[in-house]
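All protein chains but one are shown at their positions in the complex.
Let's turn to subunit A:
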Amino acid sequence: MAKHATPLLDELEKGPWPSFVTDMKRQAETHPECWDILGQLELSYKDKITHWKHGGIVGVFGYGGGIVGRYSDVPKRFPGVEHFHTVRIAQPSGLYYSTKNLRGLMDLWDKYGSGMTNMHGSTGDMIFLGTRTENLEPLFWDLTHNLEQDLGGSGSNLRTPSCCLGESRCEWACYDAQDVCHHLTMHYQDEIHRPAFPYKFKFKFSACPNDCVASIARSDFALIGTWKDDIRIDQAAVKEYIAGNYPANAGAHAGRDWGKFDIKKEVLDLCPTGCMWMEGGELKIDNAECTRCMHCINVMPRALKPGKEKGATVCIGAKAPILDGAQFATMVIPFLEVSKENEYENVIDVIEQVWDWWMEVGKNRERVGETMQRVGLPTFLRVMEVEALPQHVKEPRSNPYVFWREEEVEGGWQRDVEEFRRKHNA
């Protein structure tokens, strides 16, 4: 039986999209605190403001993060959400689950929590939404002892890394995103659980430039798969596309009549560099001019494939607007080998080069992207020991306010005005 009237939320049970309200009501039958979530949410719908108190610091011993504390500002009316902490659970790379593992996790949350989850948080964690402080340690005990898994990150630390599904089910993966993601998550457990940074830091791994985990927009350190040799062309398959036997873009536009596939209009003319042409019925690509944008490959997946010499591009410094405005990650290393054989040593080297520097010079609550802006890209490239390349800019600067270091200038900066006066009287 409903504990509170929810006339506004009841409206959200209508319509075809699956309703979180209907779902929560069903869960409330075994977890009555769900009525209080609904009750408080209904109150927010009426008042048009949140009813959660500011902040809340809770956790488990040994860790500095992983749990976001939250308290209701109307606990008397909704005692079930007086404490309503969320627990971030480290998710498997690529978000695949066995039902055995999922059921184990659900039993755990049945026992200790509200019964509501987020699958998943935008950073990647499985999110258990709502429990009381006294449940945290027992939950953590069972999680680690019975299910042999761990919390995710929160706070000024390395947050939970995440990846696209990569090689597991995509023909374009240029490295094993799942494996790098898992390996580095394990390698940096200490940095994830015990905040030691000026601010939060995120890794995301997309195995090609389609960037299905949005790493270039949502991570401080983005590893984006690419290749450095030629796009592989299967000319017979190209002919099949032209003949209309294979669906363009794998059928992604099948719901509308866009006319017969026109390779010139749909591929050649849309190539951002204009580096493709047809010659004697064959598709040609001037690979030296290709920027590996993926468009032609996206449109003709059966005919075109990324090259064989694969690796990744490193982009650094993406962040949301606070404080100095949103940033995409900046291309820093054009090509990096990503190899399981050396346990991703070269990826680790790059990460630690960033951290060693940022941990020292980053100001309190300054994302690495902001630190890069503050010191300037040339200084950051020196930190990274990367030579300045034309690829580092969309265009060269137009203002002439150029810094030179003293050692770059003949004779240095120590000068005597008397000497100057000998040639140039005042």
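By definition in this document, contacts are C-beta pairs under 8 Å (C-beta built on N, C-alpha and C of every residue); 3 or more make two chains touch, one makes a residue touch a chain; residues count from 1.
The criterion applied here is as follows: contacts and distances are computed from a predicted model.
Enquirer: Per UniProt, what's the omitted chain called: "Hydrogensulfite reductase beta subunit", "Cytochrome d ubiquinol oxidase subunit II", "3-methyl-2-oxobutanoate dehydrogenase (2-methylpropanoyl-transferring)" or "Na(+)/H(+) antiporter subunit A1"?
Expert: For the chain missing from the view, the UniProt record says "Hydrogensulfite reductase beta subunit".
Enquirer: Given the contact definition stated above, which residue among A:H4, A:R77, A:H120 or A:K239 touches the chain not shown here?
Expert: In the full complex, the listed residue that touches the missing chain is A:H120.
Enquirer: Touch as defined at the start, partner being the missing chain; which of A:P32, A:P75 or A:P92 qualifies?
Expert: Touching the chain that is not displayed is residue A:P92.
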